[in-house]
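First the structure, then my questions, so here it is.
Of the protein chains in this complex, all but one are displayed in their positions.
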Amino acid sequence: MLSLFIYGVIQSVTLALYALGFSLTYGISGVANFAHGGLYILSGFIAWSLMNTLRLPIYLALPLTVVIAGLIGFALYWGLLVRIRGIPLAEVVVTFAAGIAILEFLVWIGLYGFYYNLPIFIKGGIEIQGVAVDYQRLFVLGIGVILAVLLWLFVHHTKIGLAFRGIAQNEHTALTFGIESDWTGALSLAVGSALSAIAAVLILPMGVLESTVGYEVLIFAVAVAIVGGLESIPGMIIASFIIGFGQIAVAKYIGSKWMVIVPLGAIAFILAVRPSGLLGKFKELEERV
Amino acid sequence: MATEAILKVEGLHKHFGGVVAIQQVSFEMQPGEFLGIIGPNGSGKTTLVNLITGFVKPDSGKVIYQGKEITGKMPYTIASFGIARTFQMARVFYHLPAYKNIIIPLCSSRVKKLRGGQYGERDETAVDLLDDMGFERDSFVPYKLAGSLPHGYLKRLDLARALALRPNLLILDELFSGMSMSEVASTLPLIEKFNREGLTTIMIEHRLKELFRVVNRVMVLDFGQKIAEGSPREVMNTEQVKKAYLGSEVEID
Partner (left out) sequence: MAEANLKFRRERLDRGIKARSDTIYVISSYREILYLLLPRVLPVVGLLVLPLVLTGYWGKVLIYACILGLLALSWDFLASCGMFSLGQAFFFGVGSFIAGALAKYLQWPPLLTIPVATLGGGILCAAFLSPVVRLRGIYFAMITLVGPMLFSRLIIATEYLGGSHGLSSLTPFTNKWVPPYLAVGALLVCLFGFRRIINEDYGLVLNAIRDDDRAVMSAAINIYWRKIQALFIAGSVGCFAGAFMTHQYQFVGPSAFALDYSILPLTAAALGGAGTFAGAVFGSLILVPLSEALRVLAGLRITFYCIVLIICIIGLPEGIFHYLQRKYQQFERLTEI
């Protein structure tokens, strides 16, 4: 029972970390960044290159990765999205295509199999009443919680955060107050990418670094966003806990091969019951007509 | 009057978050009546329309139309009973030619039934209706893309779309806002004519002068509450209405 709880929490926090960048970008600027999975793996690959090709020490390489990922997000906005800003479906298609292009390109240069690995920060682990947990997983847990708190403070208590919220609520009004929508859009992508890079350098050491993982991350980020409701960060966190615990429970009692049915079932269920997600605003009709 | 009310609204209530948009509004309409709804901005007029036409679900209260309860039904179901509306910001199909905008309601099962299961010459009907609205038949206007028309035309296109449904109850949500004086002058008699022919009409309007000329009865909303109801003259002499419309002089002829 305790192991269910511990692993459930860790799995949930992992999912929340996957989804954080995606949800935050959408929440800030309304851009659904489907390149998320691609950026995740790209960050992992950058970290690997920095450490193995440039031989940088880990404490330099990882922060640098996060910065580079942020810059890539920035470039993604100014290079591609700025031209089609305001056409949501074009944004969706372009970010989706960019993400897939990155992933498939990485497959082409050989990013599959077990060759690529990121080192874990701290080796070893502890035992909590008979349940073995390694330090890296606890680390993920801690960073996840810290990030969530920091983000909340950032969005609610800083100038940029408030500007972000203004944009998300009404772009045109925000414009008249001198908040530049393009810069916030670019920043939102930068922050989202940086978050996906943080998730990547934290979580990837526990698995392999390959492109299929990128699809996995994209699926979970989108699944969590659908279940939790697109605009809502609390909804996203609740959804990650539901899916995370669901997966661990299914793995424990039914068999780990059935784990994939949890996100699918959750999506199907939420669509049937409350299509806009747990905490999503049901915009179907309740908009000013 | 002994006839059954065509529309009966009972204790309608709706709030958005902490804001009460409509508070315990009740009223009745007899067939053929012309009701004006006025009130300051944000007094809940549009919300009331949305509640009646099903675009917004009420928290409590009932809407009864021709003896049937229609509260909370889907907008298309309510429309198919014969309640047509226009939108405050004209909603038209920008990528379709103007006359094809009118064909959309002609494709509905309601109009098909009224026409005895036959489509008939729909293009002809559509162009006829637009001709009435001032889209001259022999000009290019009815065949232009709706997106390329000026705002006054869009409002009339919206009206034409509502009328094409052959409604029993027509709700006009600030139809004249954004129309030029001459457009108003040509559209108003048309609405009057339809009303004389028996179409029950609700009109929400800020142009009180035009409104008072056509309506039988006026209802005043303020902060989501009905503060007065009666003939135009009665209503404008009420103390509360004067307060709500503080500073605006309205002349009734």
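A and B are the chain letters, set down in written order, and residue numbers restart from 1 in every chain.
In the analysis below, a contact is a pair of C-beta atoms (placed from the backbone, for glycine too) under 8 Å apart; a residue touches a chain by one contact, two chains touch by 3 or more.
All values derive from a computational prediction rather than experimental measurement.
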| item | value |
| --- | --- |
| Among A:4, A:58 or A:90, the residue in touch with the chain that has been omitted | A:90 |
| Residue, one of B:109, B:148, B:182 or B:240, that touches the chain absent here | B:109 |
| Residue in contact with the excluded chain [from A:54, A:149 or A:271] | A:271 |
| Chain B residues touching the omitted chain (full complex) | 53, 55, 74-77, 79-80, 84-85, 87, 91-96, 100-101, 103-105, 107-111, 119, 122, 158, 161-162, 164-165 |
| Residues of chain A in contact with the chain not shown | 32, 34, 80, 83-84, 88-90, 92-94, 96-98, 100-101, 104-105, 107-108, 215, 218-219, 222-223, 225-226, 230, 257-261, 263-264, 267-268, 271-272, 275-276, 283-284, 289 |
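The definition used in the following text is that only the chains that are shown with their structure count from here on.
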| item | value |
| --- | --- |
| Inter-chain centre distance, chain A versus chain B - centres from mean C-alpha coordinates, in Å | 47 |
